[in-house]
Structure formats: C-alpha cells, structure tokens
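For this depiction, one protein chain was excluded, whereas all remaining protein chains were kept in their positions.
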Amino acid sequence: MQHVARMSACRGAMAQQLNQLAPSCSSSLFTNPFRIQSVRSFSPSLHVVACRRSSIRCSSSSHSGDSEKPAVGFLGLGIMGTAMATNLIRAGYNVSVWNRNPSKCEPLISQGASGGASPADIASQCNITFAMLADPAAALEVASGKGGVIHGLGPCKGYVDVSTVDGETSKTISGLVKATGASFLEAPVSGSKKPAEDGTLIFLTAGDKQLYEQAAPLLDIMGKSRFYLGEVGNGAAMKLIVNMIMGSMMASFSEGLVLGNKIGLDPNTIVEVISQGAISAPMFSMKGPSMVNKKFSPAFPLKHQQKDLRLALQLAEAVSQSVPVAASANELYKVAKCKGLGDQDFSAVIEAIISK
Amino acid sequence: MQHVARMSACRGAMAQQLNQLAPSCSSSLFTNPFRIQSVRSFSPSLHVVACRRSSIRCSSSSHSGDSEKPAVGFLGLGIMGTAMATNLIRAGYNVSVWNRNPSKCEPLISQGASGGASPADIASQCNITFAMLADPAAALEVASGKGGVIHGLGPCKGYVDVSTVDGETSKTISGLVKATGASFLEAPVSGSKKPAEDGTLIFLTAGDKQLYEQAAPLLDIMGKSRFYLGEVGNGAAMKLIVNMIMGSMMASFSEGLVLGNKIGLDPNTIVEVISQGAISAPMFSMKGPSMVNKKFSPAFPLKHQQKDLRLALQLAEAVSQSVPVAASANELYKVAKCKGLGDQDFSAVIEAIISK
Amino acid sequence: MQHVARMSACRGAMAQQLNQLAPSCSSSLFTNPFRIQSVRSFSPSLHVVACRRSSIRCSSSSHSGDSEKPAVGFLGLGIMGTAMATNLIRAGYNVSVWNRNPSKCEPLISQGASGGASPADIASQCNITFAMLADPAAALEVASGKGGVIHGLGPCKGYVDVSTVDGETSKTISGLVKATGASFLEAPVSGSKKPAEDGTLIFLTAGDKQLYEQAAPLLDIMGKSRFYLGEVGNGAAMKLIVNMIMGSMMASFSEGLVLGNKIGLDPNTIVEVISQGAISAPMFSMKGPSMVNKKFSPAFPLKHQQKDLRLALQLAEAVSQSVPVAASANELYKVAKCKGLGDQDFSAVIEAIISK
Partner (left out) sequence: MQHVARMSACRGAMAQQLNQLAPSCSSSLFTNPFRIQSVRSFSPSLHVVACRRSSIRCSSSSHSGDSEKPAVGFLGLGIMGTAMATNLIRAGYNVSVWNRNPSKCEPLISQGASGGASPADIASQCNITFAMLADPAAALEVASGKGGVIHGLGPCKGYVDVSTVDGETSKTISGLVKATGASFLEAPVSGSKKPAEDGTLIFLTAGDKQLYEQAAPLLDIMGKSRFYLGEVGNGAAMKLIVNMIMGSMMASFSEGLVLGNKIGLDPNTIVEVISQGAISAPMFSMKGPSMVNKKFSPAFPLKHQQKDLRLALQLAEAVSQSVPVAASANELYKVAKCKGLGDQDFSAVIEAIISK
C-alpha cells in the first residue's frame, strides 16, 4: 500500500505541476522523467501522475500547455541568483521566483517570470526548485522555516540547492527534503558574478543521481560544466577545497603585487608577465588590473572568501590535516575584514598586505 | 685616445663577426643595429666597422657572405640551455656552444653548432653570447673566472645572461661586462623544460635597451614573449616575484589535493574541477595528474623553487614587506628538501603536506 | 507555587548574603552561608529556611560534630580530578565521588570519600559539586544527561565545573543549572597533573559571584590562585587565551631545540641557557629535558592542546582577529596528531618539526 499512499500524497502537487508541463517530452533528457502519457489514462480525471518512483522516473502530463520544459523555481535573487534565473528565463523556461526582499523579483517578473508568496509556494508549483542563498542559516531557513520549501515539496519534485554551505547543513537540508518524498541535489557553484551572467558556472553536485540527470539541461544553461561527486556533502566539500586554493592564490598574488611594487616593478607589468606563464589564471587577469587601481567592486565578497577559508580549515581540523598556507592566507582575510573590507571584493585582501 | 684604442681593440673581433653578417640588414628588427653601409665607406680596407658607441649602434660589413644573422654564443647546456640553443640552431643561426662538461656540447655540434674552448673563446667569436647557468656562483664564474666571457667581450658585443640569479649578482656581472665596452642584458626566463623546448619561454629582461632590441629576434625564437623592465636587477626581481607566487600556488594546490583526498574526494576530479574555473592555471593542469600519481620527474627542481622563495623572502626582508603566505609555503619546501626531495620536481612539495 | 518555593529558597540565599557580614560568620567566608542555625537566630524575622533539598548532609547543622565544612561532590576522576579530590579529602572535607568508570572511585573511597550512584545522587547530597570532565560532550552529559547533576541540584546548591569547555557549552550548562535554582561557576584550571597534585592550580572562574566566594576555600586547597572574571564564558575564554599562547610557545621552543641541534648546539645547553633569561618559563624547564630525550609521557595530551588551539582560533574567527602565530603553531599540532602523537604529551609537537 506504500505505493498507493505515495500516489495519493503526490496528487495535489502533481496536479499543479502538470498544468505547466509539456505534451510531448521526448526531445530532451530532462523532460523524460515527467512524461505522463501512460499516467493520463490511468487517472485522467485528476490530471495527475503517479509518482512512480519504483519505475525510476516521475512522469508528467503531455497536454499542459505549449512547452516541454519543466516548471522551474528559483529562490534567492542576489547577484548570483538573479543572473542564473535570468539565463533560465532567456532559455525559455517558466521560472517562478521568490526572494526575501520581494523588490528583487521585479526585474525578473518583467522578463516573464512568475512570483510566488513563499518558498513553499514556489516549490509546490514547480518541478525543480533552485535555491541560491547567502549562507547556511539562510539556506536552512528557506528550506525548513515558516513557509519553507519542505512545505511545498513532495514526491516527483526536486530541490537543488546551489548555495555554498557546509556539508553538515547540506546533509540536514537533504534529510528534510527527502523526508517529503522529494529528491535533493546539492550543487554549489564555482564562479561568481560574471560566469553567472555568462552561463559559465561550474556545478559541483552531489546527492540524488536521478535529479542530477533531470537537472542537467538546466545546469547546462546556467553553467559550462558540472560534476557529480557522490553523496551529499561532497559538493560542499569540493567547493571549499577549490575556494581554499583560490583564497591562498589571491593572497599570494597580492603579496607578489605589493612586494614587486615596493621594489620598483610596475604592478601592471607583473600582472602581464604572470598572464603569460605557467601560473596564469583567469582570476589574475580579471582581478589584477582592478587591484592595481585599488578597485574592489564585489563579485565575490571578501567576507565570503574568508568564511570559505574558515570552513575549509574546519574540514582540515576534522581530519587533522595540516594546511599552513591556507591558514596563513586566512589570517590575511581576517585582517582585511577588520579593516572594514568584508563587503568589498575578496581581492581587497591586498589591502591587508599593505602596511602603512 | 680612449675612443681610438677601443676602436683598435674592436677590430679583430669585428672582423670575425662581420664575415657572418649580412650585406643588407634592413629586413628585420634585429639586423638594423648591424647595418654598416655607412661604415663601409669609412674603413673599407679593413672590412671592419668602427665601434661607434657614440652613434648608438655598432655596424657590420655588408659583404660578409650568405647570412644576415649574427653569430650567437651559448654557454651552459643543461636541460634549459640545450633546448634553447637547439631552437636557435634550427632557426638557422650560427651557434657556438660551450659547457663545463664538454660532452653536453656534442648533440648540438651534431646539429651544426660550433664548439669553443672557453666562455672567453665563444664571446670573442660571437656578436651576442647567451648564458644559462645553474646559480649565481656559476654565473659569476663563467662571466669573470679564468677563461670567462669578460676576457672575450668588448665593444659591439653583447652578453645576455638568461640564468636566474639574484639582483646583486646580476649587477656585479653587468659591471664587469660593461667595463669591457660590451653591453649587458639580464634576461631570466619564466618557463621550464617544455616551454624551453617549444620556444615559448618568457624573457624578463633588464639592462642595455639597445642590446634588448638587438637580441629581440633571438629571444623571439626561444620564447613567446619578452619584457624590458629597466635597470639591471629588475629582471631578476620580476623572476623572483613570479616564482614566489608560483611556489605559494603549488603549495596551496598541494594542500587542496591532500585535504580533498583525505575527506573522500577524488584528487583527479579536483584537478579537473580546478581546470574549469577562475583559478585554472597551466601549471595545475600540467602537474596535477602526475602529482596524483606521485611522479615528480624534475622540470623545475624543488631545491631551485625553494631557493627562489628564499631569495624572494630576502627581497621582502630588504624592504620590510610582510609576505606571510610565501613564508608559510617556504617552510613546506624546506620540509620537502629535508625529506630528500630537493632534486625532484617542485611539485613534490605535496609530500611535505602528507603526514604519515 | 514554584515562584513561592523559589521565593523561600531565595530568602535563604538572601539571608546568606545578609549574614555574610555578620559577626558570627567571621571565621571563614565559605562556611557562613551554610551555618543556617546561627543565621536564623541572627535574623529570625526573615523566617529564613534551611535549604531543604540539601537535606541531611548539605545543611551543616551546628551540632554535626567537629566540622562546619560543606559536603563536597566531585565528578570525574581522571588524572586531574583524582588529584584534586584527593587534596580536598586530605583537607578534611567530606567528599562524595562519582566516575563513569566506578573503579576509579576506589582509591578515593579508601581515603575516606563516599561513593554515589550518579551525578544527580552526588549533587543532591552535597552543597557544592565539582566536575572535572574530559570535553564539552562529557561535561554536558554529566550535567544534563540521564542521572545528570541537574536532577539533583536545586536552590542553595552550587555546581562548579572545572572542566575546560568552550564558552557556548559553559553557557548551556549554566542555563540548565540555574533553572534548578542552583548557582553555577565555571572554573577551568590552568595547570596539569603536577599542579593538581601539589594543589597549585590556577582557577579561572566566572558566573555566580556568591558561589565563587563560597567555593573559594575549596579552590584555595586545590589551587594557588583564583580569578573571578565576570560572566559565564569568560573563564573558558581566558583558559583558551592562555593555552593558545602556551601552544605557540611550546611549538616555538621545539623549533629552537631542533634548529639548534641541527646546527651543532647541544639541546640540553639550549634548555639551560633559556632557563636563565627573560624567556625562562616553568614549562620550558619542566618539559625541555624530557623533550631532548624524546620522552612524552602525557601530562597534557597533545590532542587537548590542539583542541584548545582550535577553539582559540574559533574565538579569533568570531571577532575576525588575526593570530598568525597561533595559526602556524596549530598546523604543527595537526601534523603531530597525524603522526599518531595525539595521546602523548603536547611537548611531542617537537616531532612535527623534525623532518626525516
């Protein structure tokens, strides 16, 4: 009877979803799981699908409007979220958006998005809901607070958290989401404002493999590559490893610019020399010129870089791994934070190295 | 009379040179300085040019055989020097080579190079002599020891030291070279074995601007870009700045791989993820896979990376600049050296992070 | 009625406070609050009640033989706890002991201590109960788990936690204890095995000032000095600050011994030289000789020193304070932990510096 029970539970949610789903879903990897031809005959009066988890994929209505595309929710419209949701809208998806401060929804609604009253509202309307939130606390609140997504999720739905949170938070959210019958994918991104706008983010995903496959077409609109890393927590961990190296690199680059300048080398030339060699990295070319000009317009706020270093150091603590370079770099970001640069771009760490 | 004396002194050398120089030198940047039309009328009987330092450029005979190319000397045939000299030979230059251990000259002689009895011998035969030596001590010895280049140098000749040495050594060599009437260019390279072989080195030059321009076509054969950085010492300093950042980056990358591995991430995937994002760098892609496999075949020996960090830290000491990340990284290279990895590739610093 | 009960209970406390200044109470700060009889006669109009829950033993009646000493409980009989409880017994106190592993109680019982079935049992029998537990988890469990002290505490009773825990844990325990009407003092100690045995510990207390004063005679038996630092959490914080410095000092001392030895100085002479000068510290004199002999018999286990560094770094993170020396030292303790030295004395950090 478990199967039936699930079907019942699933009905309300699916009814909503199905109206937004495409009549013929065969053209893409993504739409397959929502194909509901067979389902329709099974229970036409309800316009509802069975949540056929045993049959590996959930299916969707074939006659729900003009599109094959799933309904997509997007929660959290900061710099990153806005850019990502915009790309989904431009790719022709029906996107429902929500943000704590509703005014941020307007630009997206003017591009064709729908609004929603709460995360739960969005989740209940959409097949897949993404969330891009500022920190673990916000991610937890949106997932499970009052009006949180878990109150709108259910079987056949997927929740993809692209926020950068620690593994523990991610596991907690995963547990809450899966308890509703929905599937969960953690998918923190590598990349900041520009890659978000250009659709060249990198997704570091972990969790439900099936949801990963379903979400792939969406991830491919927002990003240029995606990795599936296994169990929940691994995406967060990979993100932290990458950001730990990034933090050390930026601090080291800053040391080079400041020291070079002090001994009489033109820092612009240093940036150019570096751009030619084995250590050239997009980050250096992108940030170097503005750092030389002391412009720190935030693409990735320094306080977030420092937080990621802190979390990475905690990971290292947990396994007693020595990471002295990261530890040194972290101290510089703290100095920069104390100097009031937390909301500037993380490249402002160079100011921590310049002693007056 | 000093001017005349110099002219006399210059004659023998120039006579040799001129036979290798082109009748019409206008086609390339390089040959310009050796254009000797006006000179020919000045002293035709000697087939020799005056070393007209006051007129900015030395000139050469117009009827000296088939080639416009200057005679090039190359001292020091280690991994780097051999690759660089080979590229000059392949580009059609007459290259005279010398190495402390003469057996290393043979492969190049078999490709068409001439040998020489001593650095002085090479310098006296060639218009421009390059040196790629292991360390400051070797650079000084080859420049000014018994049979050293200064005993073969003189006006109209150029000495280009592409070794990586500290600024003080470079200034000493510059002084000794210029006292002979020759010009000097320090030109340490960024890049190791592969770029040397591929002719994609980066030259960080400083010293005589005119020699820089004369040497440019040769540098362009051996490298993909070149920077002129002003007074002698700046090339060395730029090299150290770049290598300081490189050393920190490699240490940080190692920390990421080791920590990631310890918490359950596949280090090969870490390498791949990094290769996609803002911190991707050729060094990571090149070294990452072999580091994962604990292969440290030396392209840039660890002890040299550690030496460069040490020299960079001394630069920083000299101007009281704090560089805590580089200082931390340096400590790791020392640990690796103590573990007997000094002759391995510098990427073996990862072994300093793995605690057993 | 809880309010009333509390009021009654509270009156007792008030009476105690009032009577601390009474002439009859001059013999000892500590004994005053528990000399109920004399208090009653001194101020009958207050209808002061005895602390009933303290029952038989806790309300030290005036005719209970030779002693005005409070009944003292001691929970946690590791190296430290055993030494501390022994000193209380020797000073003539009635001490009731409990330990998770009851076999550790026997030596103390043979010296005159009573046993108890649970922390709650001890707490209900005693005026003041001390706890010396391994870590925050154990401290919380003993405080509030099944049979925990809060089930035996109540008004007029005091709970003094001398374990080293983080401030958050301390605040949690404080809240739980105070909810019973009892008072709470956090009192982590500075000092390890030897000072515990010699009664020369240092108590870093915070919380109820009155309990601090009541406990003072007991603290003075177990220690040589005590500090009252204000609100709960400050004792833990002070302990971490001290241990952070201690961790850095020990790591630095290790660096000196290893480097000195490597360049040909006798490490025993280094220890002796240091013992003469401005940086001489008991720790160096105590640990130096055994470190030279690679003996690391644990007085303060390395894993605890590393934990304290970690907690101190977290404190520093919380206020964005840069502490690069402590961060560096911490990395060395992690290396030592990875080498399997976590259960050795913290001076074994010297092994992290010796590279093989």
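Note that the chains take the letters A, B and C in the order they are written out, and that residue 1 is the start of every chain.
By our rule, a contact is a pair of C-beta atoms (placed from the backbone, for glycine too) under 8 Å apart; a residue touches a chain by one contact, two chains touch by 3 or more.
The shown structure was predicted, so the numbers you read here are calculated from the model rather than taken from an experiment.
Trainee: Quick one: which of C:Ala117, C:Ala137, C:Ala179 or C:Ile279 touches the chain that's been left out?
Mentor: Of all options in C:Ala117, C:Ala137, C:Ala179 or C:Ile279, contact with the hidden chain holds for C:Ile279.
Trainee: Just one of C:Gly115, C:Pro217 or C:Gly260 touches the chain that is missing; which is it?
Mentor: In the full complex, the listed residue that touches the missing chain is C:Gly260.
Trainee: Given the contact definition stated above, which residue among C:Ser124, C:Thr164 or C:Asn234 touches the chain not shown here?
Mentor: C:Asn234
Trainee: Among C:Ser170, C:Ser328 or C:Gln344, which residue is in touch with the absent chain?
Mentor: In the complete complex, the chain left out is touched by residue C:Ser328.
Trainee: Could you pull out which residues of subunit B are in touch with the chain that's been left out?
Mentor: Contact residues on subunit B toward the absent chain are 306, 310, 313, 316-317, 320-324, 327-328, 330-332, 334-335, 337-338, 342.
Trainee: Residue by residue, what part of subunit C touches the chain that was omitted?
Mentor: The list for subunit C reads 190-192, 195, 202, 204, 224-225, 227, 229-230, 234, 237-238, 241-242, 244-246, 248-249, 251-253, 255-256, 258-260, 262-265, 269-270, 272-274, 276-283, 286, 312, 315-316, 318-319, 321-329, 331-332, 353, 355.
Operating definition for what follows: only the chains that are shown with their structure count from here on.
Trainee: Applying the contact rule given earlier, which two chains have the most C-beta pairs between them?
Mentor: A-B
Trainee: Need the CA-centroid distance for the pair subunit B / subunit C, whole Å please.
Mentor: 65
Trainee: Find the geometric centre of each of subunit A and subunit C from their Cα atoms only, then give the gap between the two centres in Å, rounded to an integer.
Mentor: Centre separation, subunit A to subunit C: 46 Å.
Trainee: Report the inter-centroid distance (CA atoms only) between subunit A and subunit B in whole Å.
Mentor: 46
Trainee: Please output the residue numbers of subunit A that touch at least 2 other chains, ranges allowed.
Mentor: As it turns out, subunit A has residues touching two or more other chains at 316, 321-324, 327-328, 331-332.
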